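Note that one protein chain of the assembly has been removed; the remaining protein chains are unaltered in position.
Chain nomenclature is as follows: A and B, assigned in order of appearance, with residue numbering initiated at 1 for each chain independently.
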Amino acid sequence: MTRVGKGERSELDILAMLFLLPSFLYVLVMFVYPFAYGIYASLQPLNGEIWSFKNYASFFTDPYQYSTIRTTFALAIPNTILVVLTALFLAYGMRRGIWMERTITTILVLPISLGVIFLSEGILGFYGTNGWLNQILIGANLVREPLELTHNYIGVIFSLFMQQFPFCFLMLLGYISGIDPSLESSARVLGAGPWTVFSRVMLPLITPGLLIAFALVFVMSFAVFPSAVMVGQPAGSTRSIAIAAYQQAFEQYDMSYASAIAVIMGLCQLVALIAIVFLRRRMTIATTVGVGKR
Amino acid sequence: MTNTIDQLHVSITKRFGSKTVLDKLLLEIRGREFVTFLGPSGCGKSTALNIIAGLLPPSEGEIRLDGQRIDHLPPEKRGFGMVFQNYALFPHLTVFDNIAFGLSLKRRPPAEIRDRVTAMLNLVRLTGYEGRYPSQLSGGQQQRVAIARALVLHPRLMLFDEPLSNLDAKLRVEMRAEIKQLHSKLGLTSIYVTHDQAESLSLSDRIVVLRDGVLMQEGTPREIHDRPKNAFVADFMGFRNFFPVRLGEPVGGFVEGFARGAKLLALLPHDFSGGSDAIMAIRPEDIGVGRSADGANIVRGTVELVEYLGREREAVVATDAHARIWLRTPEQISVGDNVELNLPTERIVVLPVEGNPS
Partner (left out) sequence: MRGQKLKLAIYVFILGFILNVLGIIANVGVSAFAKRWFGSPLPPAFTTDWFTYAWTNFELGHVLFITLFIALTVVLIALGIAFPAAYIIARRNFRAKPFLLLLYFLPLLIPQMTYGIPLATTLYKFGIGASVAGVILAVLVPMVPLAVFILLPFFEQISLNLEWSASMLGANRRQVFRRILLPLMVPGILTAGLLVLVNTISNFELAFLLAGGGSQTLVVALYYNVFAGGVRPVYSIDAMALIYMVMVMSVLLVALRFVRPTQMVFRLDQPRR
């Protein structure tokens, strides 16, 4: 293999390309191609001519289908805001290290590792009308009737929150801890109180990471599927767009229509991402204009 | 004691993309010599070393060892030893296994390995450290293990890439004496890369000064120090006063240089390649305060700035001809003093105009 110095720009020799080939081909063949194929398939509706937008037309004319967009946004946006704000609050508060850090982060990693199915099953039991939470609330006379926390919108939010929060929290914690602590110290020395330090010194620095977190959590929340089914009302208030796609694929056996719905789902996520990037541009301009003027 | 080379002929060019990092570098290194590649960061000295080692290929040119071309050989077949700036000790092996690594690759019998490694540990004064891991050693100890690891294989040529840069000043002075001792004792041939001029002066038989991939001067430490051939080397070697002059006719090895009404007499090197415009340079510590015996090269001026350094003072004098002169002197001068300075003829060097210091 050719020898290359540190940091030296080089093109790849044959052997290096061979090292990369299997993984590169795999992602190309198993990810990019199906993606493209999916788009192609979406344009070949089951009973229609080739190259037609019939699937898309059907989707947007059928209230049962296009309402899933609103339903999914109604699930994803509040959940994302909740997750990110809570994670920010906690991560900022713990930026200087926390007591029993390793234990806490281990326990936080549990929901991620256990996965959505286990969590949803557990939520059904714990938060159910006869579950422990309601038993405690009734027993402590905090409520008269058991709270309806499952098989509805709230249950799905619980499930989504528990899946996304640990990831978002750990990510923001790492990001915030990476900010030079002396920035904060110098602001305090200059007389800034804690809120001023946060809003005028730290927040602008945290914002890039915050936006990334927001984008990631939103994109993941938007694709909600098993939670919406297990802990929600898949035929009603929590019929997400992923459910619609799945039903077309595996209940109606209309792969073409299903692909179209998947494309629409992807586009919604893309639109949201672009909106976030756009928002970031606007915010960066706002924070640097003040700095640039001399 | 070591089987070493007779001669290494290096003639290489190296480019990284569009940037030429070494420009037709041409060198001969003789057996048992201690040669230093000296220069600032980015001058190509480490690149040159890595090419000689075989770790990087040259873009053009060749390397001949005792007449045979070796630039097509991979490093593992060249039989050279190398010590890196960050020691590069294998963290998962003990000191003993690190040193024994090369020998075990050659499948030497365990008894022989044990003997040779133990002998080498004695030589670098690390007996008793066999079982330690690199993370348990200090910087200086790690460096000695790195040296031992290379030497135990009796390499024909030793390559050192700024091995002492990561050590503190005191340790650096100790370690460089050890390196020189080992070199002499074992009869090695060594190429040593550094940016530290004191190191190169103290260690080398010959110094090669590089700048941006170009060889600026090659010679013994004395030659480099006393008789730099261009402004870059002079500046690197501590010359701080550079006067652009117009040269008169050389007379009997001497020449006069004229600038702003002043006149300086200096020795003209017999191989001086510049034209009638030249630069005369002198070190701060070579300038004397007061008149000299022969009255030559007197400059008058006022002291602008004085820095007290204990045994000496460093001062800046503004001359009547509006030049600024840096000097170092034990004389107790103060700001505002009117002084006469003398610039000894034999301590002035005459340099060509190209290749000015940055």
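Quick note on the criterion: a contact is a pair of C-beta atoms (placed from the backbone, for glycine too) under 8 Å apart; a residue touches a chain by one contact, two chains touch by 3 or more.
In this text the structure is predicted, and so the values were computed from the model without any measurement.
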Candidate in contact with the missing chain, chosen from A:Thr68, A:Thr238 or A:Gln269: A:Gln269
Residue of A:Ala41, A:Leu75 or A:Ala272 touching the missing chain in the full complex: A:Ala41
Residue of B:Arg30, B:Lys106 or B:Lys263 in touch with the missing chain, whole complex considered: B:Lys106
Residue among B:Glu76, B:Asp115, B:Asp294 or B:Glu307 that touches the chain left out of view: B:Glu76
Interface with the undisplayed chain - residues on chain A: 1, 4, 6-12, 16, 18-20, 22-24, 26-28, 30-35, 37-39, 41, 86, 89-90, 93-94, 102, 104-119, 121-123, 125-126, 130-133, 135, 162, 165-167, 170-171, 173-175, 178, 194, 209, 212, 216, 219-220, 222-223, 225-226, 229-230, 242, 245-246, 249, 255, 258-259, 261-262, 265-266, 269
Touch list for chain B against the chain that is not drawn: 53-55, 74-76, 80-82, 84, 86, 88, 90-92, 101-102, 105-106, 146, 149-150, 153, 159
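By definition in this document, only the chains that are shown with their structure count from here on.
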Inter-centroid spacing, chain B versus chain A (mean Cα positions, whole Å): 58
